[in-house]
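Shown here: the complex without one of its protein chains, the others still in place.
Lettered A and B in written order, each chain numbered from 1.
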Amino acid sequence: MTTPTPDDPFRDPRSMGAAGSDPLDVPAAAPTEEIGPDERAHLGHLGLSRVGAEELLRVEDLHVDFPTDDGVVRAVRGVSYSLNAGEVLGIVGESGSGKSVSSMAVLGLLPKSARIRGSIRFRGDDVLGMSQPAQRSLRGRRIAMIFQDPMTAMNPVHTIGDQLAEAVLSHELMPRRKAMARAEEALALVGIPQPKTRLRSYPHEFSGGMRQRAMIAMAIINSPDVIIADEPTTALDVTVQAQILEKLIEVKDAVGAAIVLITHDLGVVAGMAHRVLVMYAGRAVEIGETDEVFYNARMPYTAGLLGSIPSLEAQDASRLRPIKGAPPSLINLPTGCPFSPRCPLATDICREQEPALLPTDSMGHVAACHHWDELAGVDDPTAFFRSESEASR
Amino acid sequence: MLAFIVRRLVVSAGVLLAGTFLAYCLVALSGDPLARLRQDNTPGVEDRIAEMTDRLNLDTPVPLRYLQWLGSASKCLVPFAAECDLGQSVRGQDVTFLLGNAVSSTLQLITVATFTAMIVGVIVGIVTALRQYSRLDYATTLASFFFVSLPLFWFAVLLKQYVAIDLNDWLADPTVSLPAAAIVGVISGLIWASAIGGDRRRVWISFGIAFAATAGALLILSASGWFASPGLGPVVVTVVGGAAALGLTALLAGFRYRHVLYAALATAAVGAILNLALDQVLSDPSYLTLIGLLLLAVAIAGGVGYALGGLQRKQAIQTSIGVAVIMSVTIFIDRMLSAWGNYFDAVDGRVVATFGSRTPNYDGGTWGNLLDTATHLLLPTIALILVSVATYSRYTRASMLEVMNQDYVRTARSKGLTERTVIVRHAFRNGLIPITTLMAFDVAGLMGGAVITETVFAWQGMGFMFVTALRDVDPNPAMAFFLVTGLAAVVFNMLADIAYAYLDPRIRLS
Partner (left out) sequence: MITPGDPAAPAADAQGMTVVARTQAQLVRRRFFRHRAAMISLVVFALLLILSFSATGIGPIPGWWKHDYTTVGSVVEGGSPTLSVVPTFLGGDGMHLGDHPFGQDNKGIDYFALTMRGTQVSIMIAFIVGALGTLLGVLIGAAAGFFRGWTETILMRFTDIIIVMPLLAIVSVLANRVGNAGPFWLAVVIALFTWTGLARIVRGEFLSLREKEFIEAARAVGTPAWRIIRKHILPNTIGVIVVSATLSIAGAVLLETALSFLGFGVKPPDTSLGRLISDYQSAFASRPWLFFWPGLFIVLIALTVNFIGDGLRDAFDPRQNKVRS
């Protein structure tokens, strides 16, 4: 466990400057004004870039089921979100909450056994209804993906250059030489030294961090509109993580892409994302501006997540306060709120009715909780979890 | 790479030495060559015992005898050495002489078997992996279990007793009846429909087309008397070339950009023209000419691919060469079949051979002799490769399924590559790596299998020689068998290692 330092926005959302005074008032579906350069300073040293007015991606009521021997795994159960040009949307949630599955559905990368319902629109076009070739021409060209483990995500038998050039050549007919030149540029952009000679290297000759850079280069090589980054730094050294994220933001701006950033690390989201979507048991349970969600969580699960990060402000309780218990089985979901077995605020209604995702007290901030107003009534929502676990000691 | 090969060579040589020593001791232990003579009471038997003891070096202790044997055997490594000496048989023949013919006919058998098994097995494995849990998949799984559970000798005898006789009887008056054509058509329809897959409509369409094509072709061929005097002719050669061009282009490059297709079609056209133009040369060429022509075809195809490939030069060259090889094989078969009538008469209509590796006293020119070899190879090869085909297909299937689940295949898809590229360039290329290891093992297995097949079909190869030697308690020919198979195993192991290193860049450095 790394000890957080005061000036490390990756680690502690609360250490950030005067956030909240000027929330980026971008409701889920209606983009409004852009932030000026002067406002960027207080958003942490990575800086948040502009959010465009154009809506790129709209996912509505997405469901994904996997029939298995033991029953139907309901991995995603009605997720909706939208993404604007240039925006960074963070998706957080425990392992198995459906983050990867919901984003892979967007690219059509799920195994054949998956049953997908709902609608996914890219620039208004229905992705799920598209022909195979049309879907393929989106993949890697308009929407690119960065995967978690750079060790296994690259083909060990082809050179880095070939794998990058291939991404270009599959969408555009051009001489290999030119594609290689593009690959070289992309490698240079992500900060790989001597990109020309590195084109001929194989993935195993790269370090983990370099490979992830190469993966980023592969994702941006066609200047996509959307990059989906699925835990891009989880497999990396802590020291490399920051560099990679910084690079990601830098190249995102260079090619003008929006990012869906999937992560376990709330600190990363706090420093980089305009908005956050919290997932639990296959559903979105809270969506809103990053600062809104982090300072005014309206769903106990989110509060619990925040409570499990080491906090500087709460010096007195420097221990971790994890959420007790395990997420429910996705095969036999209990009735009612899926979080109710672990929730300190749970009442009878929670065990009977699954709460819908509804607006809360602030603009563009929605949460799925029967008792969100109770959270609104306290200063530090994470305290619910603290008092619980402290009491049990 | 060179250091790697050298190190492998040294290790292999050590293994081979130790292996031959072990085999030598075991063979020496296995029986006394003099036993029969010792029971003999005829006068002069003493002399014969002494003579044989001397000839086989029997009064030297085994380890020393091994060294002496090794000493003279190692002279065989010197190219063109006349002194190559592997000892003598109990009957006094030079083993090197016995071995000469045996090695080449066994190598023929093993080579044909290895290539057929590998090609058929790998294709079946890939198709069943891509159509996992389809009926085709279940059927081939069942079939491969059956094949590996089938005793080779039993199956070989069955082939010999039933298939050969029935096929030859049928060839005397070859007609396909309507029901027979229908049955074969249904089988072909089922296989194609299952392999192509897709929704219900597509399955029915594939089934219908495959059924009609197969049954129709059989009936037409039967009615036109094709089975009585089979042959392909320039038209079929041309059609096969065109089909190969389309098929390989679909497989290796797709039709999105036309350059590859044009190159492949041009190659097919050149092949068809050359087939006619070289009619004279092809009527009775020497083996060397044949090899030269194949190389020429590949070279021309490479040139055509280079010239017409445009932006997809690499794929164009690969595709054209593939087309050239397929056409060459077709022309080869065409020419071989041209000797059919002559051969049919020479063997009194018993075309499918069950005895030996060639018809004694038959000389039908290059093509006639090749046809003769082919008819002799047919049944032993079928018997020999059943297990190998099953193993290759299971292995390939498992390997492909494993690879298709790898992260890098998902990455390849996320780049927007076509499914064809994902499978050919990413999945298959990686799935191939473990198959190279299997190849080395399989050749050793085939050598063992050859012992049985050669015995059943009286194929005068090394297996036959070995069994005879063992029955006669004749150590030197038995040893020669181990020497050759050991060498072959070591060589194939090395080839597999090199192929592995070539296919997997992670190995190259270490």
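By definition in this document, a contact is a pair of C-beta atoms (placed from the backbone, for glycine too) under 8 Å apart; a residue touches a chain by one contact, two chains touch by 3 or more.
Computed from a predicted model, the values in this text were never measured in an experiment.
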- [ ] Specify the residue from the set B:A301, B:M336 or B:V451 that touches the hidden chain.
- [x] B:V451
Open item on the list: I'm checking contacts with the chain that's been left out. Which of B:L218, B:V237, B:V403 or B:A478 qualifies?
Closed with: B:A478
TODO: Based on the whole complex, identify which of A:S201, A:S329 or A:S362 touches the chain you can't see.
DONE: A:S329
- [ ] With the missing chain put back, which residues of chain B would touch it? List them for me.
- [x] 14-16, 18-19, 22-23, 26-27, 29-31, 145-146, 148-154, 157-158, 161, 405, 441, 444-445, 447-449, 451-452, 455, 466-467, 470-471, 478, 481-482, 485-486, 489-490, 493
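Keep this in mind: only the chains that are shown with their structure count from here on.
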Task: Complex contact set, residues of chain A against chain B - done: 107, 109, 136-141, 144-145, 147, 149, 152-158, 166-167, 170-171, 173-176, 202, 204, 215, 218
- [ ] In the complex, go through chain B and note every residue touching chain A.
- [x] 257, 311-312, 314, 406-408, 410-418, 421, 425-426, 429-430, 433, 503-506
